[in-house]
Structure formats: structure tokens, C-alpha cells
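Every protein chain except one is present and positioned as in the full complex.
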Amino acid sequence: MNEQSAHAGWEVVIGLEIHAQLATRSKIFSGSATAYGAAPNSQANLVDLGYPGVLPVLNREAVRMAVKFGLATGSKVARRSVFARKNYFYPDLPKGYQISQYELPIVATGTLDILLDDGSIKTIGITRAHLEEDAGKSTHEGLGAASGIDLNRAGTPLLEIVSEPDLRGAKEAVAYLKKIHTLVRYLEICDGNMQEGSFRCDANVSVRRVGAEKFGTRCEIKNVNSFRYVEKAINYEVARQIDVLEGGGTIVQETRLYDAAKDETRSMRSKEEANDYRYFPDPDLLPVELDESFIEAVRQTLPELPDEKADRFCADYGLSRYDALVLTASRDLADYYEAVVSGSGGASAAKLAANWVMGDFSGALNRDNADVATARVSSAALAGLLARIQDDTISGKIAKEVFEAMWAEGLSADAVIEAKGLKQITDTGAIEAAIDEVMAANPKQLEEYRSGKDRLFGFFVGQTMKATQGKANPAQLNDLLKRKLAP
Amino acid sequence: MSLTRSQVESIAHLARLDISEAELPVYADSLSKILSFVEQLSAADTSSVEPMAHPLDGESQRLRADEVSETDRHEKYQANAPSVTDALYLVPRVIE
Partner (left out) sequence: MSLHTLSVAELSASLGRREFSSVELTQHFLDRISSSNPALNAYITITAERALADARAADQAIAAGTAGALTGIPVAQKDIFCTDGIRTTCGSRMLDNFISPYDATVVERLAAAGTVLLGKTNMDEFAMGSSNETSWYGPVRNPWDLAKVPGGSSGGSAAVVAARLAPVATGTDTGGSIRQPAALVGISGIKPTYGRVSRYGMIAFASSLDQAGIMAPSAEDCALFLQAIAGFDPRDSTSVDRPVPRYSAELNSPIKGLRIGILKEFFERGLDGPTGVLVNAVLDQYRALGAELVEVSCPNLPLSVPTYYVVAPAECSSNLSRFDGVRFGHRCENPRDLMDLYKRSRGEGFGSEVKRRIMTGAYVLSAGYYDAYYLKAQKVRSLITADFKAAFSQVDLLIGPTSPSPAFDLGAKVDDPITMYLNDIYTIGANLAGLPAMSIPCGFDGHLPVGVQLIGPHFGESRLLSAAHAYQSVTDFHRRIPAAYV
């Protein structure tokens, strides 16, 4: 559905600010670990705590990762970028300022192509991507009138990726968000874990009358931690803004929080007052200057990117665009798929492999909340199963049963087929014997069939299959039945 | 350049400083004098001058290897903290 048609007369304008936690071992400005889930404040050292006298020193890997993102999005990688202080008081911000980049970010003006529902491609502008440090966390459970501050996350490197206001609806926004999500995991610069907060998104949403030149007043929705919630939060916010405007009201520029339980956004007044961040260059850090050799070395580490891979899958494996996009949505899945193809006869098995990887295999992953790396059926094992389908050892239908057994027991396809006796019957004599039995047992149906009731053919197929416990080769069975039933 | 009481109040709020009623006019006066004093900078012709954030000419930021060099020392670090429970720093409840 065209999203515009849902809001007749209005155009939706969205820009996203994505915070991707960079997958470094240590923090952006200190040697503390960044591991998730450690005991409170056990990974907060003097620098992270903002102790008097301590100073930041920049992590090379964080810079490398930001450059990698810049190169992957065709952005300008700044030869000179500058860290600035963003000043505000908050308990999870130990120094009273966040070290970020303001006027001169490390990455500027790139683009990303997204696939729309109608199959067309839209290019979304990336305004900038800059390095900054994350804040800590506040908890309120069981502390009465107090909040507890855990600064383990403080100083974790973030890449803030800011899009142009090019997105025209919640679905586009989600498509873009997913594309960035795919990209950062391809680049191995972010683990993409939204539950743990390592991939977060703020959405700037506004609406304007179709044809209007000026953007409407925008609201920033914070704290949306899943793709589904991003879509719902934006849809709620769009409807709210249109309601307000159609009712003759005006939109107040503000920060709003998405409440997933109530499926609504609400004003976050506590963060509203006096947003005067007093940015200025951080005098504790010097300008970051990157030479060509640094950038070139990073370029050498770029993997095949999702779009390139999808193009290749279409070309080499004859897959549809849709299948190629699904299979390349994560690098792990794409690698798995390619391993299955090569293990089961190459390009000739490509379509079969795609169906299996996207179907039963992905279904099992979702069902068990597992990931590709730890899947119970390895790519080699799945390739072994597909080989048995291709050589007619088992039918596609039996193969599903075999797959479930492989997943449950961690066995190879051959072991399951052997143990369960599922090997397909291709012996003509055995199939003919089964057909003879069925014909003898159903004289009435046989007579009707022979007198022209063609649709009873299916009945005989079913009965014969049943007699062979489903193991008869379907094609052979068809041929033999047709011959035998003929009057 | 003269700052009003309410301007001083809003700066004090921005800087999270409790300033008493009695002190407000004193700060208004001295801050006004300081701002008037620094206004002589406007006389300098800086039309083609780059701002200088740093006295180190030609130096650039050094990059550190991505290595974990720290261990858990929260007990020592929290010895200076006014209020701690279960290794969490306590503050009056934060409302969101």
C-alpha cells in the first residue's frame, strides 16, 4: 500500500538518527572493557567516571570503523575531523559533557539505496556520521526515592548516523533502518543487538500539506528499540500530528518518548528545558587527521557489501531480486547459503538451496530464536540433504521430515534416512506391486475411473503413497499408475 | 554590556549553580564588567583569521590501540562517592 494514501492531503517527512555502538574491545577514550552485562560500575575507570585530572585518548579501532562505514556508503571521509564537547547535566553523563563531533564530523554526505514495496529503488541521503561516547544508565528498581547510576556503558564508542529528511513514511524509515542494520553488521563494526541497545534509533517526524515547500515542525521520538516499534511509533506520531493540525492546533518542537506498552508517544518534558549545549572544540583532544594510507588500508578491509552481493546472487544463481535480498540481509545467512549451494552441486542447486535456506532453515532459526552461527543444521548437513533430494533418494516432502529430525538430533541427512527407513522406493516392481494391491482393494473406484471419472486419479496416487509409507518416487508412481489404470 | 538579574539567573541555571537573591546583583555587576572588558576584542580585524583551539601547531590526535587495560576497581573509585548502594551511584530519582 502506498503510505501516502493513508493520510490524504498530507506528506510525511522523516529523518533518522541511528546510534550504532561500535564493536571495539575497549572504550572510545579509555582502556575499559565494553562487554555487555557486567556488574555495575565494574567497567568504569577513572576516565569513564570523569575523575578530576584524567584525559581522553582516542581508540584507533573506533576511527577505523567509522571510516569503514564512510567508505561503504560512498561518503566523504574527512581528512580532518574535530571532537567537540556537548555540555549538559545528567546523572548518566559523568563529565557534564559528552565528547562528540559537531562542526567537523568524520563522515559526511553519503547515500544508501533502499528497496520500496513497489519494487523501486530509492536513494536516501546520509547527512553525516560522527563518533561520540555513549552515556551510562540509570536504574530505578528497588531504590525507593533514588535512582542508581551504572557507568559501565559510559564511554562506549558510538557512530551516530544521521539521514537526510528523505524518508516519506514509516515503512521507508524501517527499510532504511534495516539496511543500515544489515550494513553495519556486514562491516563488522556493530553487533546490531537492539535488545541490548547496541543499535538504537531516534526518529525526527513531521508532516506537511502535499505540495507545501516548507517542512512542518518536527518532533523527535526517542527510545525505539525494535523495527516493529519504529514503524508503530512513527505511525502513531504521524497520526497525532495530523490530528493536531487538522484540529487547528500547532505542533510544538519537542522530544517524545515511545511507550510500547501503550503504543503511543508522549512528551519528555524533563529533557526539554533549555537545550543550550554550548558546543565547543574539546581542548583535551587534537584534530583527527587521516592520511590516504590510513583510509586506503581501511578500504582494503571492506567486505563485499549487501547490494553487491545481492546483485551477484541474482546474476550467478538466477535468483529473484526478492530472494537475493532476503538471503543477503545478513552476512552470516548469505555465507551459509553460498556454502549450501557449493556443497550440493553448485548453481544447478541454487534455487532449491534458496528455498530451503529461506524456508525450513530460517523458520527453524526463528522458532528456536537461534542464529546462523549456532544453527543445529550446518551448511554441509543441509547440502547433504539437498543432494538426497536431487538424486531422488527422498522426495521433497519426506525431506522436510528428515530436516526436522536433523535439527532435533543433530544428525546428517543420510543417518536420518537410514535410521527411519525413509529411502525412496524407485524399484518399479515394488511400486507396481503396491499399485496392484490398491487396485484389488478398490474395485468400485477402479471401475468409475475407467468409465471416465478422471479426478479419481488423485485417489489412487494417495492410496499407493500410503501403501508405501510415502516413500514411492512420485514421478515414477505417476507414470506407472497411468499405465496400469488405463482401461 | 550589562546583564540583568534574570539573565544571571538563567546563566546560573544553565551552569547548575545556586545563587542567592543577595548575590544576584553582585554577579550581575561583575559579569557585566567582565563582558564589557572583553568587548574590546571586537576591535580586532579577524576577517581572514582561522580560530585557534589549540596552541600545538601541526600536531594531530594520536590513536590508541584497542586494548582493554583496566580492571574492576570500583570499590576504590567509589570511596569518594557521597552515596552508593550495590555499586550504583545514587541520586534523587530521575524522572523521564
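Letters A and B mark the chains in the order given here, with residues in each chain numbered from 1 onward.
Criterion: contacts are C-beta pairs under 8 Å (C-beta built on N, C-alpha and C of every residue); 3 or more make two chains touch, one makes a residue touch a chain.
Being a predicted model, the structure only gives us computed values, none of them experimental.
Considering A:G70, A:P94 or A:G192, the position touching the chain not shown turns out to be A:P94 (whole complex). Among B:A12, B:V68 or B:A87, only B:A12 touches the chain left out of the display.
Checked against the hidden chain, the listed residues A:A33, A:L49 or A:A310 yield one contact partner: A:L49. Interface residues of subunit A with the unshown chain, by the touch rule above, are 46, 49-58, 85, 87, 89, 91, 94-97, 149, 276, 278-280, 283-286. On the side of subunit B, touch with the chain left out of the figure occurs at residues 3, 8, 11-19, 23, 27, 30-31, 33-35, 37-42, 44, 46, 49-57, 59, 61-62, 64, 73, 76-83, 89, 91-94.
The rule is simple: only the chains that are shown with their structure count from here on.
Contact residues of subunit A toward subunit B in the complex are 24-26, 30-33, 39-46, 49, 51, 57-63, 80, 82-83, 89, 91, 138-140, 143, 145-151, 257, 268, 270-271, 274, 276, 278, 280-281, 283, 285-289.
For subunit B in complex with subunit A, the residues that touch the partner chain are 10, 13-14, 16, 53-54, 56, 59-70, 72-74, 77-78, 83, 85-96.
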